[in-house]
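Starting off with a structure, shown below.
Note that one protein chain of the assembly has been removed; the remaining protein chains are unaltered in position.
Chain nomenclature is as follows: A, B and C, assigned in order of appearance, with residue numbering initiated at 1 for each chain independently.
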Amino acid sequence: MSEAREFKYIGQNTIRPDGFDKVTGRANYGADMSLPGMVWGKILRSPHAHAIIKSLDISKAEAHPGVLAIATHADFPSVTDEAIESGEGSSTLLDLARNVLAKDKVLYHGHAIVAIAAKTAAIAEQALALVDIDYEVLKPVLDVRTAMAADAPLLHADMFTQGLEEAPTRASNIAVRHEMKLGDIDAGFAEADVIVEREFYTPTAHQGYIEPHACTVRYDKDGQSMVWCSTQGHFDVRSSTAKLLGMKLGQLKVIASEIGGGFGGKTTVYLEPVALILSRKSGRPVKMVMNRDEVLKATGPGSASRSKIKLGAKKDGTITAMKGWLAYEAGAFKGSPVMLGCMTAFTPYAVANMYIEGFDVVVNKAKVAAYRAPGAPQAEFAVEMLVNELAVELGRDPIDLRLQNAAKEGTQTIYGPKFKRVGLVECLEAARDSAHYKQALQANQGRGIAAGFWFNVGGQSSVVINMNPDGTGTIVEGSPDIGGSRASMQMMAAEAMGIAPGLLKPIIADTENVAFSQGTGGSRTTFATGMAVIEAAEDVVNQVKQRAASVWNVTAEQVDWADGVATNMAGEERLTLAEVCAGAERTGGQISGRANINARGAGPSFAVHLCDVQVDKETGKVDVVRYTAVQDAGKAIHPQYVEGQYQGGAAQGIGWALNEEYVFSADGLMENAGFLDYRIPVASDLPMIDTIIVEVPNAFHPYGVRGVGESGIIPPLGAVGYAVESAIGAKVTDLPLSPPRVLALIQGNT
Amino acid sequence: MMAKLHITTSINGDATEFLCEPHDTLLDVLRNDLQMTGTKEGCGSGDCGACSVTVDGRLVCACLVLGVEAEGREIGTIEGVGDNDKLNVIQEKFLEHAALQCGICTPGLVVSTQALLTLNPDPTEAEARYFLAGNLCRCTGYDKIIRAVLDAAATMKGAA
Amino acid sequence: MARVVFSSEQQRLTKEAECDVVASTYRQLIDAVITRYPRLDRDDFMRMAIAIDGEIIHEPLLETVGDNSEVHFFHFIAGG
Partner (left out) sequence: MAVVDYQAPLSIKEAVTLLAGSDIKAKVMAGGTDLIIQSKSQAAEPLRILDLKHISEMMSYDISDAGLSLGPAMCCAEFTALDDVNALYPGLVEAAYLIGSTQVQGRASIGGNLCNSSPAADTIPALMASRAECVIHGVEGERTVAVEDFVTGVGRNCMQPGELLQSIWLPRPAAGTRDAYLRFIPRSEMDIAVAGAGVSVSIDASGTCTAARVAIGAVAPTALLVPQAAAALVGTQLDESALAQAAAAASIAASPITDRRGTADYRRQIVGVLVKRAALIAKQRAQASL
């Protein structure tokens, strides 16, 4: 988008088209589907963090009355180590199969081993207790430090570190080493007058969606199998499941239910292939629903991380060098987002000399999945903490220092391209000028500020808009709607067609009713699927103009289109969209527009957050007392839902910073697998979260959209972390800043 | 094993009978036997509030009530909120304020908000936040939910 | 001449951060790069993200490359 333009519908706060169903309980989520004759599947999970399965005997379970089918890893046809697309794009089919049902070895507490289908869930659970497994328990590795040690117990005897100069001869828990550089890092530090350096830790944190994973499936021998499930990408479920089971894509229909939160965690499969095996074996539809314990133990958390960051700056505030070392936990199988950590860590800054290396490390925890801006919060937390320290060392205002060094148009990123127009400076200025930043702090309070960068993602989206004879229409798209994106699609189509949004009904079609579309993730839906919606809407408009032209016996170029009405420029005739649709049978058949695109030109969204905390110095308890989230939306299609993304990202990040963490026993058993002790923020934990929407249009999107879902979770870790640091006057290195940790910092016992 | 128990109850004002096992929770019965899937399951341990319903007007988690306990009681669920095709003020305000994203927590929050405003028609922000602390939402950060609740209270007061 | 900037993984194979090639299309550009750096794998290019003059592109095969274009290869980006 090259210039500011006036919109008729974009930028309004419409009522979402799926709203009625959601406030009345009518919307159907993953666990809400039942089929005639349906039976229930349950999964037996590992009681150990690391063990060899010496023997597995299912005979007693098979004989249990009411049991209809049993699945183990042996039920997967020979799977290969081909790469598969998932949230991270770096998993293999073999690893996926071994994660879905363990082969020979269990690699984390809760690792799935055997699945049983029975007439009722209770019978299935009774039968699970009859499975005999003999384990040889091994020592677990639970942290990157121990995992990277030369003598560490190995999770995979056949894993050799990739990315080393020389091919290693010994197996390792380090899957990959990445390295990125820009300029001359040593020269950069040589120029510096001030150097700050620190090591950081962030814990394993879960996406924490309220809806557990669930599916209902039916395997039909005639090749018409179907999966109903809660997912961010039903086409990815189709491809992963079909590959694991040796099916053709055309043999499997995947229907995306309404989805009760994902945040990256629903970009892979856990239950779906298992349920299909059970259905195939039992000849019955099978329903599987995880409980909360299973969700926390066995579905993708975000990576825990360790990092070392070093920054150098001149007295005048110019940052001359940024150096980093990142090690991310991948969980049981390789594929942490550490590369994305390397790519994002320093990217808010225009600095000539940068160097970062990253390590993808397997540990005996659940395989990580994408979690909102995967890899970025961990790395940017560490960098933002140190940029704040640098500001103190230089005697500078932290926003002012960031403005001096902020990435802007033309800035060379460490990962490759130079930035086009980006909105970091505008975000920093908005934060600086906010009432929040001017408010004085009270006793025992501290203020933190942090910036965040996320690329945003384009990619493939397919859309069809089918017009009805009365001028209403259906927008058929393939991107699951997690946070209200149907409202945005409706508005963008309405804008492009010049008709009221309410005339168009957006739906998420199953894999048979729309062409391939990538999943909802990476903040791509409003940008990329939105672009496809606009293109499909323009296709409708072009066809309508053609039809009107044929009615008037003129060329399409002689037809003007405005506000949903075609006008014959040669005469005075007018035809509304509805009139053209009503007459479509006489002008060439019904009208439908389409677009199958691979969207290019994704534009980064920068965020800047301000956080004030109050610390109880006797207990170490931290209360967030004021919070402001500033972020560049490019263009906010539906401002309320854009604000909602900022607020939701902030709340998740605050939870990560303050209380969320996985707690393991020395044996590697997860001790807090429930919402009681995995403490996500509750309503009374948070203040209102103020938002400032900055709009620096993305030149590559017709309406200027950038995508807003990810960036908001990045700054809270640093903003909260530094607010606590400044309130207590002690250096913060480890998250979460739970009361015991903060009290220890206050008392100097770290 | 005993035979299933026959329970006679009232759900959203409708006389209802069902059969259940002694171990079935009210949530199991609502969702699996009565196909009333508006009440959601997020944890099964009373920690998330997605299954909020009322029993004799008292707000509870349906996962922490046995189905047999419904005998002779008045059960209220999300399906009973509003009047047929007309939303009530709370539901309207949730939509107007965009107080939902994925929407899985919304039925529970609507039921809980109704319970709050029945007990306390004019809650402060802090009162609303503490009353609703048992209804987890992972998407919104609660800001818009609390605004919707307070606006619903003000609107209902204005109408009264 | 278009300027090609390699990803850090590619740089391990090319031993150079960037090079200039004569190409007017993406196809010609890849051909030229592989001729110059035979250790690079043609298939690997399919698994990388590319940006031409700052615009991130996923389907580059038919793309034209300008005389002064900068083409960056980098790690594929997914998301949550």
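Keep this in mind: contacts are C-beta pairs under 8 Å (C-beta built on N, C-alpha and C of every residue); 3 or more make two chains touch, one makes a residue touch a chain.
A quick note: this is a predicted structure, and the numbers were derived from the prediction, not measured.
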Neighbouring displayed chains - absent chain, whole complex:
A, B
Chain not shown: contacting residue from B:Thr37, B:Thr77, B:Gln91 or B:Ser112:
B:Ser112
Touch as defined at the start, partner being the missing chain; which of A:Ser282, A:Asn364 or A:Ser738 qualifies?
A:Ser738
With the missing chain put back, which residues of subunit B would touch it? List them for me.
1-2, 5, 21-23, 25, 44-47, 49, 52, 55, 58-61, 63-66, 68-69, 71, 112, 115-116, 130-135
Hidden partner interface residues of subunit A, rising order
122, 126, 129, 618-621, 623, 658-659, 663, 671-672, 675-677, 679, 681-685, 738-740, 743-744
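The working rule: only the chains that are shown with their structure count from here on.
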Rounded to the nearest whole Å, what is the centre-to-centre distance of subunit A and subunit C, using the mean of the C-alpha atoms as each centre?
27
Out of subunit C, which residues touch more than one other chain, so two or more?
none
Which residues does subunit A have that touch at least 2 chains other than itself?
207, 262-263
Flag every residue of subunit A that touches subunit C in the complex, lowest number first.
83, 86-89, 163, 165, 178-181, 207, 262-265, 267, 339-340, 343, 370-374, 415-420, 454-460, 521-524, 598-602, 700, 709-710
Can you name the residues of subunit A that touch subunit B in the complex?
13, 15-16, 18-20, 22-29, 31-32, 34, 122, 207-212, 258-263, 289, 291-292, 482-484, 638, 640-641, 643-645, 647-652, 674-676, 680-686, 688-689
Enumerate the contact residues on subunit B facing subunit A in the complex.
21, 23, 31-32, 35-45, 47-48, 50, 77-79, 81-82, 87, 91, 94-98, 100-107, 110, 125-126, 128-130, 132-147
